[in-house]
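Pasting a structure below so you can have a look.
What you see is the complex with one protein chain gone and the rest in place.
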Amino acid sequence: MTSIVTDRMQTPERATQRKSLRARLQEWLPKIVLAPSFAITLFFVYGFILWTIYLSFTKSKAFPSYTLTDARAYQRLWRWTFESNPPSSWYTSITNMVIFGVLYIVFCLAIGLFLAILLDQKIRGEGVLRPIYLYPMALSFIVTGVAWKWFLDPGLGLEQTMHQWGWTSFHFDWIKNKDYVIYTVVIAGVWQASGFIMAMFLAGLRGIDSEIIKASQIDGASPIQLYRRIIIPLLRPVFLSALIVLAHMAIKSYDLVVALTSGGPGGSAWLPSNFMYEYTFKRNEMAVGSASAVIMLATMSAIIVPYLYSELREKNR
Amino acid sequence: MSAATVGARPAGSRVLNRIVIYGLLLVFALVYLIPFFVMLVTSLKTMPEIQNGNMLALPKDPTIQPWIKAWGEACVGLTCEGIHGYFWNSIKMVVPAVAISTLLGALNGYVLTKWRFKGHKLVFGLMLFACFIPFQSVLLPMATVLGQFGQLGKVFTNAFGMNLGFGNSTVNLVFVHVVYGLGFTTLFFRNYYEAFPTELVKAAMVDGAGFFQIFRRVLLPNSLPIIVVTVIYQFTNIWNDFLFASSYAGSGDVMPMTVALNNVVNTSTGVVEYNVNMAAAMIAALPTLLVYILAGRYFVRGLMAGAVKG
């Protein structure tokens, strides 16, 4: 064994002499590598958030103004919050947000779980069905919007098709109706995301220890009891992850409203994200737009911070 | 497999059960497919057929003319040169943005798991939170900063005869997508490397490999599953983005695909050519759709294993 190249022994010796500089660089390298990303995050995320908050306390109109004034933008939003008749754009946006958020999340979770449970019954052709449910997630909101706009168009889409098939009393014009247009956004949104939620639940179901299921069957649980009492409670972490993903997508939804409804009749399909965009870039009310962005951020933080906190702490153990 | 196999039950009700399950699954499959089907058949029909026919009917005389028109002649605003230019804009934006954000995410994940330092949790927490912010809360400052980049670009143009990328819309969008994609790519790689055996890193250290050698020779070759997840995720997100695109490259010939598509659909000059619109939408959807169909399986699997804990 000693025959294996003894002159190699010198290499570490030589390395030792150069050590101090190289070793110190090696020690710092990880931090040097991480630093740009962290600096970028600090500036372009947290710095910008502060910047936006600052702007919301100015009189910025079409161009940013940097003279701090007062909370007038928030006062206006506060006033608009209660202006329901006729509804202010802000009132419409936040009520739409509640309607859209709740329905979108509930339907995505329900359909996603339902499909996952159905698919988990040893289905032949699962490999074909799964991508069919999942593919809408690959599409951009713009494409989804274009497709559903066409599909729901009273003159050319579903309604006309039903008429041609003889159901002449069929009437479906939600997409042109200011009271119902937000529900078309829900339909398109659920269509797009529920398959993805299904995939999350399916993976969760596949991750459950099969011995638990065998044990509960020996205990005499019926299939429905099995799901209700054993499996669904075990999926709690998936529910939580799915909820976070959906809440996040719901608050960010902007493109779908634009592409599907172009904002709806009189802005009746607006979400806060649309409100922000319109007020900031089109109505020259930058301060109000910034204030609405701050409120969106605060809402999202209220949901996400406890979740992240518990996730990171959990990993501590 | 968690499938609840039903033990001793009458054969009849079991058959009925299966019929109901398959029936429901097929109905849902139809619902998911119909919008796509309608888009596809509409894009292959002529305008008269669309106006008089049934949306769900197969084209009587399939034509790819709408696709050709969408690609080469459709009007986006006032220019009528089709969407191919915007398609390439998106490609030019998405490829570097995905590559850079994935590489940085991998390096960050590597440092945050294998070279931990005091405060690594805080750093990660701050980067993670950045994933979840509504982008509206950074939209305006970024517009201002990009405007400054543009000014800088002009200065450079005067000084060196080129802008060094400053003020170029594609470069701007690449930058924006890298910045706001970093959180996700870091999250993916961190969670993956968290489960990556640290003993391998130690062995490589004893073997004499340095920081980058360990990354390149030991971690990276074993990261394929998470690279697939990250690339697919970033690719779809960036390709499909509309908010940043419309805010920072919302007009002219620098628009990415999504913005151009929205403009094609909303261009109100003359008759609305639904078949061309649908063809354009199909073209816009094609890259991400292909990625999902080809690699979707790995995406979901990897996402569940690495990113979303379940």
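Lettered A and B in written order, each chain numbered from 1.
As a working rule, a contact is a pair of C-beta atoms (placed from the backbone, for glycine too) under 8 Å apart; a residue touches a chain by one contact, two chains touch by 3 or more.
Quick note on the criterion: contacts and distances are computed from a predicted model.
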(request) Assuming one chain is omitted from the figure, identify its UniProt name from "Hydrogenase formation protein HypD", "Cytochrome c oxidase subunit I", "Twin-arginine translocation pathway signal" or "Multiple sugar transport system ATP-binding protein". (result) "Multiple sugar transport system ATP-binding protein"
(request) Decide which residue listed in B:Ile21, B:Met205 or B:Ala295 touches the omitted chain of the complex. (result) B:Met205
(request) May I ask you to list the residues on chain A that touch the chain which is not drawn? (result) 1-6, 8-9, 11-12, 15-16, 19, 23, 26
(request) Since one chain isn't shown, list which residues of chain B touch it in the complete complex. (result) 197, 199-200, 202-209, 213, 217-218, 221-222
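Keep this in mind: only the chains that are shown with their structure count from here on.
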(message) Roughly how far is chain A from chain B, centre to centre by C-alpha average, rounded to an integer in Å?
(response) 14
(message) Per the contact definition, I'd like the list of chain A residues that touch chain B in the complex.
(response) 26, 29-31, 33-34, 36-38, 40-42, 44-49, 51-52, 55, 64, 111, 115, 118-123, 129, 131-144, 146-151, 156-158, 160-161, 164-165, 191, 195, 199-200, 203-208, 210, 213, 217, 223, 226-227, 231, 235, 237-238, 241, 244-245, 248, 251-252, 254-255, 258-259, 262, 272-273, 276-277, 280-281, 286, 289-290, 292-294, 296-297, 300-301, 304-305, 308, 311-312, 315-316
(request) Using the touch rule from the top, collect the residues of chain B that touch chain A in their complex. (result) 1-7, 21-22, 24-25, 28-29, 31-36, 38-39, 42, 50-51, 54-56, 104, 107-108, 111-112, 115, 117, 121, 123-130, 132-142, 144, 179-180, 182-183, 186, 194, 210-212, 236, 239-243, 247, 258, 261-262, 265-266, 274, 277-278, 281, 284-285, 288-289, 291-293, 296-297, 300-301, 303-304, 308-310
